[in-house]
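Below: the structure, in C-alpha coordinates.
Right, chain A next:
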Amino acid sequence: MPSQPILRLRNIVKKFGTFTALHGVDLDIEEGEFFTIVGPSGSGKSTLIRILVGMEETTEGEISLRGTRIEKTPANQRPTCMVFQSLALFPHMSVGQNIEFPLKLRKEPPSDRRARALELLELLRLPAEYYDKRISQCSGGEKQRVALARALAFDPEILFFDEPLSALDYRLRKTLERELKELHNRTGKTFVYITHSLEEAMVMSDRIAIMRQGRVEQIAVADEIYGRPVSRFVAEFMGEVNLFDVEGTTNERLHGNGVEIHVNGEARDCGVSLAPGETGTLMVRPEYVRFLAATDTCDFIVRGVLRDEYALGSRLQYQIETSAGQTVTVEKLREDRFTGQPGSEVMLGFDAENVHLIRGA
Partner candidate 1 sequence: MERLDNRLGKLSALPIGLILLLAFMAPLIVVAIFSVMPQKVFSFWNLPDFSSYAVFFQQGYYRSLAWSLGMAFAATLILFLLCWPLAYGMAKIFQRFSLVITVAVVMSLFVPENIRLFGWVLTLMKGGLIEGYFRHLTGIALPNPLYNAGITVFGLVYVYLPFMLFPLAQGISMIPDDARQAAADLGASRWQILTQIDLPLAAPGIVVGALLTFVLSAGALAESKLLGGQSIIVFANDIETAFTFGQNWPLGAALSVVLILIIGVLAIAGIARIDLDAIMGRKR
Partner candidate 2 sequence: NRNDQMNILCWEGYNTDTVLGPFRKAHPGATVKAESGTSDPDMINKLRAGEIKVWDLINVNQPWARDQLYPGKLIKPLEKARFMPYFDKMLPDFAKPYPLAFADDGNLLGMPQRFGPFSFVVNTDKISRAEAEDQGWKLFLDPKMKGRYGVLTYDNWNIIHMCLTAGLNPFKPVEGDDQAKFRDVAKQIFANSKLQSADMTAMNTALINGEIDAYFTGGTYTASPARLDGASNIRAITPNSGPVGGKGGVVWVELTSAVNNPDPSSLAEDFLEFVQKPDICKQVAFAEGTYNPIAQMGNPDVMAKFSKEELDAIQWDSLEEELSRSLDYEVVSSYDALMQIYTESRRS
(Lines give C-alpha, C1' and ligand atoms only; values in the text may rest on other atoms or scores of the structure.)
Protein backbone atom coordinates (compact mmCIF):
# COMPACT_ATOMS: atom_id res chain seq x y z
CA MET A 1 0.00 0.00 0.00
CA PRO A 2 1.23 3.54 -0.71
CA SER A 3 2.45 5.48 2.26
CA GLN A 4 -0.11 8.30 1.97
CA PRO A 5 -3.70 7.28 2.66
CA ILE A 6 -6.28 8.42 0.15
CA LEU A 7 -8.52 9.60 2.94
CA ARG A 8 -7.25 10.71 6.32
CA LEU A 9 -9.70 11.63 9.05
CA ARG A 10 -8.59 13.30 12.22
CA ASN A 11 -10.79 13.85 15.22
CA ILE A 12 -14.06 14.04 13.33
CA VAL A 13 -16.80 15.26 15.67
CA LYS A 14 -20.40 15.62 14.59
CA LYS A 15 -23.10 17.09 16.76
CA PHE A 16 -26.79 17.27 15.94
CA GLY A 17 -27.94 19.91 18.37
CA THR A 18 -27.09 18.53 21.77
CA PHE A 19 -26.69 14.99 20.50
CA THR A 20 -23.18 13.92 19.55
CA ALA A 21 -23.25 11.37 16.75
CA LEU A 22 -19.47 11.17 16.27
CA HIS A 23 -17.07 11.65 19.16
CA GLY A 24 -13.78 12.24 17.36
CA VAL A 25 -13.11 9.62 14.75
CA ASP A 26 -9.57 9.01 13.42
CA LEU A 27 -9.27 6.89 10.33
CA ASP A 28 -6.90 6.33 7.43
CA ILE A 29 -8.26 4.74 4.31
CA GLU A 30 -5.62 3.52 1.90
CA GLU A 31 -5.68 3.91 -1.83
CA GLY A 32 -7.38 0.98 -3.52
CA GLU A 33 -8.57 -0.53 -0.29
CA PHE A 34 -11.87 -2.29 0.34
CA PHE A 35 -12.69 -0.78 3.68
CA THR A 36 -15.74 -1.89 5.58
CA ILE A 37 -17.47 -0.18 8.47
CA VAL A 38 -19.70 -2.20 10.75
CA GLY A 39 -21.39 -1.29 13.99
CA PRO A 40 -24.70 -1.37 15.79
CA SER A 41 -27.66 0.55 14.51
CA GLY A 42 -27.25 4.20 15.38
CA SER A 43 -23.50 4.02 15.97
CA GLY A 44 -22.78 6.75 13.43
CA LYS A 45 -21.78 4.81 10.32
CA SER A 46 -24.05 6.61 7.93
CA THR A 47 -23.20 9.93 9.52
CA LEU A 48 -19.51 9.26 9.03
CA ILE A 49 -19.72 8.49 5.35
CA ARG A 50 -22.21 11.28 4.74
CA ILE A 51 -19.53 13.56 6.09
CA LEU A 52 -16.92 11.99 3.84
CA VAL A 53 -18.88 12.55 0.66
CA GLY A 54 -19.65 16.12 1.74
CA MET A 55 -23.28 15.81 2.51
CA GLU A 56 -22.99 16.81 6.11
CA GLU A 57 -20.64 19.33 7.69
CA THR A 58 -18.29 18.30 10.44
CA THR A 59 -18.59 20.02 13.77
CA GLU A 60 -14.86 19.57 14.31
CA GLY A 61 -11.99 17.75 12.73
CA GLU A 62 -9.99 17.43 9.55
CA ILE A 63 -10.49 15.37 6.41
CA SER A 64 -7.76 15.15 3.84
CA LEU A 65 -7.94 13.59 0.44
CA ARG A 66 -4.42 12.63 -0.63
CA GLY A 67 -3.08 15.26 1.72
CA THR A 68 -5.43 18.08 0.66
CA ARG A 69 -7.97 19.31 3.18
CA ILE A 70 -11.49 18.88 1.83
CA GLU A 71 -13.84 19.65 4.72
CA LYS A 72 -15.09 22.69 2.86
CA THR A 73 -15.19 21.17 -0.60
CA PRO A 74 -18.80 20.73 -1.73
CA ALA A 75 -20.05 17.26 -2.52
CA ASN A 76 -20.08 17.76 -6.25
CA GLN A 77 -16.40 18.59 -6.32
CA ARG A 78 -15.25 15.55 -4.41
CA PRO A 79 -14.22 12.49 -6.39
CA THR A 80 -16.55 10.40 -4.30
CA CYS A 81 -19.96 8.92 -4.67
CA MET A 82 -22.28 7.13 -2.33
CA VAL A 83 -25.07 4.62 -2.44
CA PHE A 84 -27.55 6.06 0.02
CA GLN A 85 -29.13 4.00 2.75
CA SER A 86 -32.34 5.81 1.81
CA LEU A 87 -31.49 5.17 -1.87
CA ALA A 88 -32.38 8.76 -2.87
CA LEU A 89 -33.52 7.77 -6.32
CA PHE A 90 -34.94 10.52 -8.49
CA PRO A 91 -38.68 9.90 -8.56
CA HIS A 92 -39.20 11.87 -11.75
CA MET A 93 -36.85 9.76 -13.81
CA SER A 94 -37.18 6.23 -15.11
CA VAL A 95 -34.81 3.49 -14.02
CA GLY A 96 -32.68 4.12 -17.09
CA GLN A 97 -32.59 7.87 -16.57
CA ASN A 98 -31.57 7.41 -12.98
CA ILE A 99 -28.66 5.23 -13.95
CA GLU A 100 -27.63 7.50 -16.78
CA PHE A 101 -27.85 10.63 -14.66
CA PRO A 102 -24.11 10.92 -13.85
CA LEU A 103 -23.24 10.18 -17.46
CA LYS A 104 -25.62 12.81 -18.68
CA LEU A 105 -23.96 15.31 -16.37
CA ARG A 106 -20.70 14.45 -18.07
CA LYS A 107 -22.37 15.03 -21.44
CA GLU A 108 -21.71 11.58 -22.75
CA PRO A 109 -23.61 10.84 -25.97
CA PRO A 110 -27.04 9.24 -25.42
CA SER A 111 -26.18 6.00 -27.17
CA ASP A 112 -23.13 5.44 -24.96
CA ARG A 113 -25.17 6.25 -21.89
CA ARG A 114 -27.81 3.81 -22.83
CA ALA A 115 -25.33 1.10 -23.55
CA ARG A 116 -23.68 1.64 -20.19
CA ALA A 117 -27.03 1.63 -18.39
CA LEU A 118 -28.03 -1.63 -20.02
CA GLU A 119 -24.67 -3.09 -19.10
CA LEU A 120 -25.20 -2.15 -15.48
CA LEU A 121 -28.75 -3.49 -15.46
CA GLU A 122 -27.33 -6.77 -16.59
CA LEU A 123 -24.54 -6.69 -14.04
CA LEU A 124 -27.13 -6.18 -11.32
CA ARG A 125 -29.39 -8.87 -12.72
CA LEU A 126 -32.21 -6.54 -13.69
CA PRO A 127 -34.00 -7.26 -16.97
CA ALA A 128 -33.31 -4.83 -19.80
CA GLU A 129 -37.03 -3.92 -19.93
CA TYR A 130 -36.58 -2.18 -16.62
CA TYR A 131 -34.78 0.58 -18.47
CA ASP A 132 -38.10 2.35 -18.97
CA LYS A 133 -39.77 1.33 -15.72
CA ARG A 134 -40.76 4.02 -13.26
CA ILE A 135 -39.01 4.05 -9.90
CA SER A 136 -42.30 3.90 -8.04
CA GLN A 137 -43.08 0.62 -9.79
CA CYS A 138 -39.96 -1.19 -8.62
CA SER A 139 -39.82 -3.55 -5.68
CA GLY A 140 -37.60 -2.79 -2.68
CA GLY A 141 -34.71 -4.86 -3.91
CA GLU A 142 -35.02 -3.56 -7.43
CA LYS A 143 -34.80 0.00 -6.19
CA GLN A 144 -31.72 -0.81 -4.22
CA ARG A 145 -30.06 -2.20 -7.29
CA VAL A 146 -30.93 0.88 -9.31
CA ALA A 147 -29.28 3.02 -6.66
CA LEU A 148 -26.22 0.82 -6.83
CA ALA A 149 -26.16 0.97 -10.61
CA ARG A 150 -26.33 4.74 -10.54
CA ALA A 151 -23.30 5.00 -8.29
CA LEU A 152 -21.40 2.50 -10.39
CA ALA A 153 -22.23 4.49 -13.51
CA PHE A 154 -20.68 7.56 -11.93
CA ASP A 155 -17.51 5.56 -11.37
CA PRO A 156 -15.68 7.92 -9.01
CA GLU A 157 -12.31 7.39 -7.36
CA ILE A 158 -13.83 6.48 -4.05
CA LEU A 159 -17.14 4.69 -3.78
CA PHE A 160 -19.14 4.68 -0.59
CA PHE A 161 -21.81 2.06 -0.04
CA ASP A 162 -24.34 2.39 2.77
CA GLU A 163 -25.82 -1.08 3.15
CA PRO A 164 -26.19 -1.53 -0.58
CA LEU A 165 -27.42 -5.10 -0.56
CA SER A 166 -29.59 -5.17 2.55
CA ALA A 167 -32.85 -5.64 0.65
CA LEU A 168 -31.64 -8.49 -1.54
CA ASP A 169 -32.07 -12.20 -1.14
CA TYR A 170 -29.20 -14.42 -0.18
CA ARG A 171 -28.34 -15.70 -3.61
CA LEU A 172 -28.48 -12.38 -5.35
CA ARG A 173 -26.49 -10.87 -2.56
CA LYS A 174 -23.79 -13.50 -2.99
CA THR A 175 -23.73 -12.89 -6.72
CA LEU A 176 -23.50 -9.14 -6.36
CA GLU A 177 -20.89 -9.38 -3.64
CA ARG A 178 -18.81 -11.32 -6.07
CA GLU A 179 -19.43 -8.76 -8.81
CA LEU A 180 -18.53 -5.89 -6.54
CA LYS A 181 -15.42 -7.57 -5.30
CA GLU A 182 -14.38 -8.31 -8.83
CA LEU A 183 -15.07 -4.75 -9.86
CA HIS A 184 -12.92 -3.61 -6.97
CA ASN A 185 -10.08 -5.85 -7.99
CA ARG A 186 -10.36 -4.86 -11.61
CA THR A 187 -10.56 -1.11 -11.17
CA GLY A 188 -8.34 -0.73 -8.16
CA LYS A 189 -10.64 1.98 -6.81
CA THR A 190 -11.17 2.62 -3.16
CA PHE A 191 -14.40 1.19 -1.75
CA VAL A 192 -15.83 2.13 1.61
CA TYR A 193 -18.62 -0.17 2.57
CA ILE A 194 -21.18 -0.26 5.36
CA THR A 195 -22.88 -3.54 5.98
CA HIS A 196 -24.78 -5.41 8.63
CA SER A 197 -23.86 -8.75 7.21
CA LEU A 198 -20.77 -10.02 8.97
CA GLU A 199 -20.33 -12.54 6.23
CA GLU A 200 -20.26 -9.76 3.67
CA ALA A 201 -17.77 -7.82 5.75
CA MET A 202 -15.50 -10.80 6.22
CA VAL A 203 -15.55 -11.98 2.63
CA MET A 204 -15.09 -8.70 0.88
CA SER A 205 -13.01 -6.38 3.02
CA ASP A 206 -9.33 -5.68 3.23
CA ARG A 207 -9.90 -4.04 6.59
CA ILE A 208 -12.88 -3.65 8.86
CA ALA A 209 -13.63 -0.82 11.26
CA ILE A 210 -16.04 -1.42 14.07
CA MET A 211 -17.93 1.57 15.35
CA ARG A 212 -19.67 1.95 18.64
CA GLN A 213 -21.60 4.97 19.82
CA GLY A 214 -19.79 7.40 17.57
CA ARG A 215 -16.31 5.99 18.15
CA VAL A 216 -14.16 3.56 16.22
CA GLU A 217 -13.55 0.57 18.45
CA GLN A 218 -11.16 -1.49 16.36
CA ILE A 219 -9.72 -1.44 12.86
CA ALA A 220 -8.09 -4.55 11.52
CA VAL A 221 -8.24 -7.27 8.92
CA ALA A 222 -11.19 -9.61 9.16
CA ASP A 223 -9.39 -12.54 10.77
CA GLU A 224 -7.92 -10.41 13.48
CA ILE A 225 -11.22 -8.80 14.30
CA TYR A 226 -12.85 -12.18 14.40
CA GLY A 227 -10.13 -13.97 16.27
CA ARG A 228 -8.49 -11.27 18.38
CA PRO A 229 -11.03 -8.62 19.20
CA VAL A 230 -9.81 -5.81 21.45
CA SER A 231 -12.92 -5.73 23.55
CA ARG A 232 -15.90 -7.71 24.70
CA PHE A 233 -18.00 -5.48 22.48
CA VAL A 234 -16.10 -6.36 19.34
CA ALA A 235 -16.03 -10.01 20.25
CA GLU A 236 -19.75 -10.12 20.77
CA PHE A 237 -20.50 -8.01 17.75
CA MET A 238 -18.67 -10.23 15.30
CA GLY A 239 -20.96 -13.21 15.54
CA GLU A 240 -21.71 -15.74 18.22
CA VAL A 241 -19.14 -15.97 20.94
CA ASN A 242 -18.68 -17.48 24.38
CA LEU A 243 -17.09 -15.24 26.97
CA PHE A 244 -15.92 -16.24 30.41
CA ASP A 245 -14.76 -13.91 33.15
CA VAL A 246 -11.30 -14.87 34.34
CA GLU A 247 -8.83 -13.54 36.86
CA GLY A 248 -5.05 -13.95 37.14
CA THR A 249 -3.82 -16.12 40.00
CA THR A 250 -0.47 -15.80 41.76
CA ASN A 251 1.28 -18.24 39.45
CA GLU A 252 0.33 -16.13 36.43
CA ARG A 253 -2.23 -18.73 35.51
CA LEU A 254 -5.97 -18.17 35.36
CA HIS A 255 -8.89 -18.76 37.58
CA GLY A 256 -12.17 -19.01 35.74
CA ASN A 257 -15.75 -18.50 36.69
CA GLY A 258 -17.71 -21.54 35.53
CA VAL A 259 -14.90 -22.91 33.45
CA GLU A 260 -12.34 -25.49 34.53
CA ILE A 261 -8.91 -24.54 33.34
CA HIS A 262 -6.39 -27.28 32.66
CA VAL A 263 -3.93 -25.55 30.38
CA ASN A 264 -1.01 -27.88 29.81
CA GLY A 265 2.45 -26.43 29.48
CA GLU A 266 3.27 -22.74 29.58
CA ALA A 267 0.07 -20.73 29.43
CA ARG A 268 2.19 -17.63 29.01
CA ASP A 269 3.41 -18.87 25.64
CA CYS A 270 0.00 -19.02 24.14
CA GLY A 271 -0.86 -15.63 25.65
CA VAL A 272 -3.44 -17.03 27.98
CA SER A 273 -2.14 -15.56 31.18
CA LEU A 274 -2.87 -12.64 33.40
CA ALA A 275 -0.95 -10.84 36.12
CA PRO A 276 -2.11 -11.78 39.62
CA GLY A 277 -5.41 -10.12 40.41
CA GLU A 278 -5.83 -8.77 36.89
CA THR A 279 -9.20 -9.59 35.37
CA GLY A 280 -9.98 -10.41 31.81
CA THR A 281 -12.35 -12.16 29.49
CA LEU A 282 -11.69 -15.49 27.88
CA MET A 283 -13.21 -15.76 24.46
CA VAL A 284 -13.94 -18.82 22.39
CA ARG A 285 -16.05 -19.00 19.24
CA PRO A 286 -18.85 -21.61 19.24
CA GLU A 287 -17.32 -23.59 16.40
CA TYR A 288 -14.23 -24.31 18.51
CA VAL A 289 -16.20 -25.82 21.33
CA ARG A 290 -16.44 -29.63 21.23
CA PHE A 291 -18.77 -32.03 22.94
CA LEU A 292 -16.54 -34.25 25.07
CA ALA A 293 -17.08 -37.80 26.09
CA ALA A 294 -16.79 -38.40 29.83
CA THR A 295 -13.22 -39.64 29.48
CA ASP A 296 -11.92 -36.94 27.13
CA THR A 297 -9.71 -34.17 28.40
CA CYS A 298 -9.06 -30.70 27.11
CA ASP A 299 -7.38 -27.37 28.01
CA PHE A 300 -10.67 -25.84 29.07
CA ILE A 301 -13.69 -27.75 30.21
CA VAL A 302 -17.24 -26.51 30.82
CA ARG A 303 -20.07 -28.62 32.20
CA GLY A 304 -23.70 -27.92 31.70
CA VAL A 305 -27.13 -28.97 30.55
CA LEU A 306 -28.16 -29.00 26.89
CA ARG A 307 -31.08 -26.64 26.48
CA ASP A 308 -31.77 -26.06 22.81
CA GLU A 309 -30.83 -26.95 19.29
CA TYR A 310 -31.37 -24.63 16.28
CA ALA A 311 -30.83 -25.36 12.62
CA LEU A 312 -29.28 -22.42 10.77
CA GLY A 313 -28.98 -23.58 7.22
CA SER A 314 -25.79 -25.54 6.95
CA ARG A 315 -25.06 -25.30 10.69
CA LEU A 316 -26.63 -26.35 13.92
CA GLN A 317 -26.39 -24.40 17.13
CA TYR A 318 -26.63 -25.82 20.63
CA GLN A 319 -27.30 -23.80 23.74
CA ILE A 320 -25.84 -25.22 26.95
CA GLU A 321 -26.55 -23.74 30.35
CA THR A 322 -23.55 -23.98 32.63
CA SER A 323 -23.67 -24.57 36.33
CA ALA A 324 -22.79 -20.88 36.78
CA GLY A 325 -25.99 -20.01 34.90
CA GLN A 326 -24.17 -18.80 31.78
CA THR A 327 -25.33 -19.90 28.32
CA VAL A 328 -22.65 -21.40 26.11
CA THR A 329 -23.21 -21.76 22.39
CA VAL A 330 -21.75 -24.59 20.37
CA GLU A 331 -21.87 -24.72 16.62
CA LYS A 332 -21.59 -27.81 14.46
CA LEU A 333 -22.09 -28.52 10.81
CA ARG A 334 -25.10 -30.68 10.07
CA GLU A 335 -22.79 -33.51 9.29
CA ASP A 336 -21.47 -33.50 12.84
CA ARG A 337 -24.87 -33.32 14.45
CA PHE A 338 -24.71 -33.96 18.20
CA THR A 339 -27.18 -36.58 19.26
CA GLY A 340 -27.71 -35.60 22.90
CA GLN A 341 -31.27 -34.84 24.03
CA PRO A 342 -32.24 -31.42 25.41
CA GLY A 343 -32.05 -31.63 29.19
CA SER A 344 -29.14 -34.03 29.26
CA GLU A 345 -25.86 -33.27 31.03
CA VAL A 346 -23.01 -32.51 28.64
CA MET A 347 -19.33 -31.74 28.91
CA LEU A 348 -17.78 -29.19 26.57
CA GLY A 349 -14.14 -28.54 25.89
CA PHE A 350 -11.90 -26.25 23.86
CA ASP A 351 -8.19 -25.77 23.37
CA ALA A 352 -5.79 -23.05 24.37
CA GLU A 353 -4.83 -22.34 20.75
CA ASN A 354 -8.43 -21.44 19.97
CA VAL A 355 -9.05 -19.01 22.79
CA HIS A 356 -8.32 -15.34 22.97
CA LEU A 357 -7.85 -13.35 26.13
CA ILE A 358 -9.27 -9.83 26.33
CA ARG A 359 -7.53 -8.04 29.12
CA GLY A 360 -9.10 -5.65 31.53
CA ALA A 361 -12.61 -6.06 30.25
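Brief remarks on what is shown
Basically, a contact is a pair of C-beta atoms (placed from the backbone, for glycine too) under 8 Å apart; a residue touches a chain by one contact, two chains touch by 3 or more; residues count from 1.
If you want to know what made the cut, all candidates are chains of the complex that A comes from, given by their letters.
Just so it is clear, the model here is predicted, and its values are computed rather than measured.
Note on chain A: across the options 1 or 2, its touching candidate in this complex is 1. Taken together, the chain A residues at the contact with candidate 1 in this complex read 53-55, 74-76, 80-82, 84, 86, 88-92, 101-102, 104-106, 134-136, 150-151, 154, 156.
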